[in-house]
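Input: one structure, supplied below.
Here we show just some of the chains, and they stay where they sit in the whole.
Every chain is named by a letter (A and B) in the order it is written, and numbering of its residues begins at 1.
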Amino acid sequence: MKGYNEAFQDIPGTVVFDATQSRLGYHLNQFCMSLMKADNRAAFKAGERAYLERWPMTEEQRQAVLDRDYNRMIALGGNIYFLAKIGATDGFSFQNLASKMTGVPEDEYKAMMVAGGRPIEGNRSKTGKAK
Amino acid sequence: MARITAGLTTSHIPAVGAAIDLGKTGEPYWKPVFAGYEFSKRWIAEHMPDVVVLVYNDHASAFSLEMIPTFAIGCAESFQPADEGWGPRPVPVVQGHPELAWHIAQSTILDEFDMTIVNRMDVDHGLTVPLSLLFGQPAAWPCKVIPLAVNVVQYPPPTGNRCWNLGRAISKAVASFDRDLKVMVWGTGGMSHQLQGPRAGLINRDFDTRFLDGLTKDPEALAKIPHVEYVREAGSEGIELVMWLIMRGALERAAREVHRFYHVPASNTAVGHIILENPPR
């Protein structure tokens, strides 16, 4: 069981949404759920900071939302399925979010996907234990 | 008695739903994706089921972090398309089959699966995109649908083995339902994709091909794959593939592959689609 959670940590560029992340990101993710209502989306757009103040998340989490820093949101307990609601509210596609998270321009990211995606070779393992 | 005639798997990518809803299916980027479903649309029109048991994962739409069921079976009369942040998809309301759904719930609970029974639930792209792919854009869906939501968001999801066994229990439940119904089981999600972080965009054609091959030939071996291997080899959202094992477990061992389609990319994802038919009775 301890081994269960630790095994994932060898995978590069990946945060598994386990109990630790879920507890950390609870209110951040519940804020994202609120964006499933049009009224809430409008209220968020009308004043992002004020809207975020309604949710008992950390100031770091609020800033990451304001910055649309998805990697930071994930590090702070956000889960991508929840965070996608922010992207949807902004009117961005998932590929736009992916370009933000991978730090490459959207065109370049799309071209990588059309060319077959990010290869698995070299992306399996941080330690090199898994080939 | 009711019987399971066939099963299929398909990705349920939201961008595919958007392409359909916005009339972009003829664009060069999307054309090859939808071409892979041309056979399937004809096939299903000829083999129209009365009910589809549609295995999917909710993407933080019906279930927030307040309550996270491992397996949730929808027993309601109908299910509304969810608003995932850009308004609900313009698709028909999903009509359930409460009698069969409750029967499956009862049968699987007595077979010691710890189901959550759900009587009110909106359904997101995970459920509606497969319907659009197979049925296009009708005014009403041509069959009833029983949503079966599997947690793959919060770790740990159910093991592959547990999913496989749930499929078997569903097969037993359907076979004991005292009405003459043609039932299909669909497994959705996958194949390789990662939607988060610096590794987003990962695709593993080899893994996907082995998975598609194994689905017909050696599903027991697939049922042994640990979660870490899915995440490592197929990307963090590749874990959705455990749901395909529920479909496979519900079919007979001798089921025959009648169609296969694999395409990269649709948005961030490798599209995988396979149709399996149970042997004729």
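We adopt the following convention: a contact is a pair of C-beta atoms (placed from the backbone, for glycine too) under 8 Å apart; a residue touches a chain by one contact, two chains touch by 3 or more.
These numbers come from a predicted model, not from an experiment.
**Q** Expressed as a composition formula with the shown labels, how is the entire complex in this file built up?
**A** Across the whole complex, the chain formula reads A x2, B x2.
Note that only the chains that are shown with their structure count from here on.
**Q** Centroid of chain A to centroid of chain B, CA atoms only: how many Å?
**A** From the centre of chain A to the centre of chain B is 24 Å.
**Q** Which stretch or stretches of chain B touch chain A in the complex?
**A** Residues 14-15, 59-61, 64-66, 82-87, 153-156, 192, 194-207, 227-228, 231-233, 236-237, 264-265, 267-268, 270.
**Q** Mind pulling up the chain A residues that touch chain B in the complex?
**A** On the chain A side, the touching residues are 4-5, 7-8, 10-19, 22, 26, 29-30, 32-33, 35-38, 41, 70-71, 74, 79-82, 84-89, 91, 93-95, 97-98, 101-103, 109, 112-114, 116-120, 123-125, 130.
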